[in-house]
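For this depiction, one protein chain was excluded, whereas all remaining protein chains were kept in their positions.
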Amino acid sequence: MSITLSFPLLAQAFVSGTMLGGVFALIAIGLTLIWGVMGIINFAHGEFLMIGMYIAYFLAAKTGLDPYLTILVTVPALFLIGAGIFRANIQPVLKDPVMNQILLTVGLMLVLQNLTLVLFTATPMSIDNPYNRTTFNVGPVVIPLSNLLGLVGSLVGVAILWWFLQYTDMGRAIRAASQNRDAATLMGIDVRRTYLVAFGIGSACVGLAASLMIPFYYVSPLVGSFLGLVAFVVVVLGGMGNVLGALVGGLVIGLSETMGAAILPGSLSRVLTFAIFILVLLFRPQGIFRRSQT
Amino acid sequence: MRKSVLQGRRFIGFALLFLLLTLLPLVLSRLPKGKYYLHIIILVLLYAYLSTAWNILGGYAGQHSLGNGLYLGVGAYVSTVLFLKLGLTPWIGMWIAGAAAALLGWFVGYVCFRYGLKGGYFALVTIALAEAAVYLTTNIRWVGGAMGLEVTWLGHRPLLMQFEGKTGYYYIILVMAALSILYTAWLDRRRFGYYLVAVRENDRAADALGVDPLKIKTQANVISAFMTGLGGTFFAQYFTYIHPRLVFGEGPSVQILLFAIIGGLGTVWGPSVGALILVPVAEFTRAQLSGSFAGASLLLYGAVLMLVMLFMPRGILGVVKNVSQKFGQRGKPTTSELSGQGGG
Partner (left out) sequence: MSMLSVRHLTKDFGGLTAVDDLSFDVGEKEIVGLIGPNGAGKTTTFNLITGFIPPTGGEVTFDGRSLKSLKPHQICKLGLTRTFQIAQPFPDITVLENALVGAYVRCPSTTAAKQKALEALERMRLSHKAGELAKNLTLIELKQLEIAKALATGPKMLFLDEVAAGLNLAEIDAILELVQGLNDQGITLLVVEHVMKVIMSLSQRIVVLDFGKKIAEGTPDGISRDPHVLEAYLGEEEAIA
């Protein structure tokens, strides 16, 4: 098997990876918020994304709605779904050993994934849309509009979230609760409500990501499986609770995926991603950025 | 201290149970759907076995691996490849497969625990490893790639671990399951078992009392991996077809730990109880939803896992243990007046 490394190939991979990385970052930011604030490792995070994508897909496919306008639905919908699931399932076990919480989210992941599988079958679906057919050419690199908008949308989403965390009362409450639950309570912050909101926002982030992705990514029940794991890799890489870290981590993983796919045969790029993951967990579990920045 | 399966009367009870179970195929062959029931029981025993293997690391030592499918897959692939490429009988291949899994388990365990991975982080690594294994094997055409491997059917060849009908497989897995339970019962009473529990309960305190947490956790992982690897060979032989996601994927990994949790972690019979209850239910559900596949049973498992975590995190035997604890106490003193008891 010959591997031809050419500049156009690598350049394409680089650009694609950057755009993909932006979206990864957005997905991961929801997770890092939840993980950083509550210490909950939410294994069902990818499935929330999957739900968002199905919602966006059906809206766009059945009503002909512009995929990007589905954002108006997916974001609030995922916020509510996330908050609802948190209230019903996770809040009751917050006082239990961490492993129990983790296993609960594993169960949730299985339920969501397989319920969707049973209802909609495994056939991947995608919508035909003008966005992924419009491309720009910069030298040898082809940039589909959908991917570019995905990157832009993600960056906007991250910026909004960052602004929210820095400058609003609720945002500050979330940051306070993430750093020290007891101190936050003493300061009059309703920690339970803060957790609820944080979980909702984290889920809303993937709602946004879902809408941004359907123009160029397929929809299937198993989509959350891999992307959820990618989110974990990004969060661990960037540091739990670290918004900037998630952005950088997202880019790193996006690049590793595409450049890895360009250089390595088959789906070995996936193995590369997991290798990075394991290495970081072993040697620098607090992430590349030392301080948490939520 | 608690009564063990290995002691006196309880062992006789166990032996009787075993004896009865050996007669089961004869009984079932009279029934119209006997073969189907036997298949279900084989599944129960297989998962009881795999879950018991997991329990040593997960229940006793408290390290919840969410990726034991890694060792199942290694076991399945090693023995199958040896069989397909070298014609080596799985009877021998299984031990090589087990050793390969054990070696991997040693490496993984040592590295993870050496770097202090615990709880959720350890779980994540095990998942990542299993997933990586899926992608790795998918890319290696020599072991069948995404298409997987088929264990060539050569007819009824007991020496090649191939049987006409289900009875042969049944006896193999019955013995494996029985041995795994006996082993767990044995270590439950021994130093190693107590060391596992000590490391789970408080590994710093254990360290101070002469227990090497790294060594114990790694040993637990090796044993668990070895047993699971052997199970992988059986898996391959019984189902005659393996592919990456089937063995390395989250399906087996989750089921394996699920049964132990539902039945009761760190108990001898817990995993078996969990398997006994859930496997038939899942199979029944799957049969009802014709045309559906792993989706239905995984959905059920997921729901059960959530319910158990919400309402019964200690599992069935855990609840039983609690209840018997309450009845076993002779009543607590209201205050602990040490000076009163010291005679001083």
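Note that the chains take the letters A and B in the order they are written out, and that residue 1 is the start of every chain.
We take it that contacts are C-beta pairs under 8 Å (C-beta built on N, C-alpha and C of every residue); 3 or more make two chains touch, one makes a residue touch a chain.
Because the structure is predicted, anything quoted here is derived from the model rather than measured.
Counted over the whole complex, the shown chains touched by the missing one are B. Summary of contacts with the chain left out: across B:206, B:223 or B:308, the touching residue is B:206. Between the chain not shown and the residues B:53, B:101 or B:198, the one that touches is B:198. For chain B, the residues touching the chain absent from view are 1, 189-191, 194-195, 197-198, 201-202, 204-213, 325, 328-329, 332-333, 335-339, 341-342, 344.
Following the convention adopted for this analysis, only the chains that are shown with their structure count from here on.
Rounded to whole angstrom, the centroid-to-centroid distance between chain A and chain B, based on C-alpha atoms, equals 33 Å. Across the complex, chain B is touched by residues 41, 89, 92-93, 96, 98-104, 106-115, 117-118, 225, 229, 232-233, 236, 265-268, 270-271, 274-275, 277-278, 281-283, 285 of chain A. Considering their complex, residues 64, 66, 111-112, 115, 117, 119-121, 123-125, 127-129, 131-132, 135-136, 138-139, 250, 254, 261, 289, 292, 294-296, 298-299, 301-306, 309-310, 313 of chain B touch chain A.
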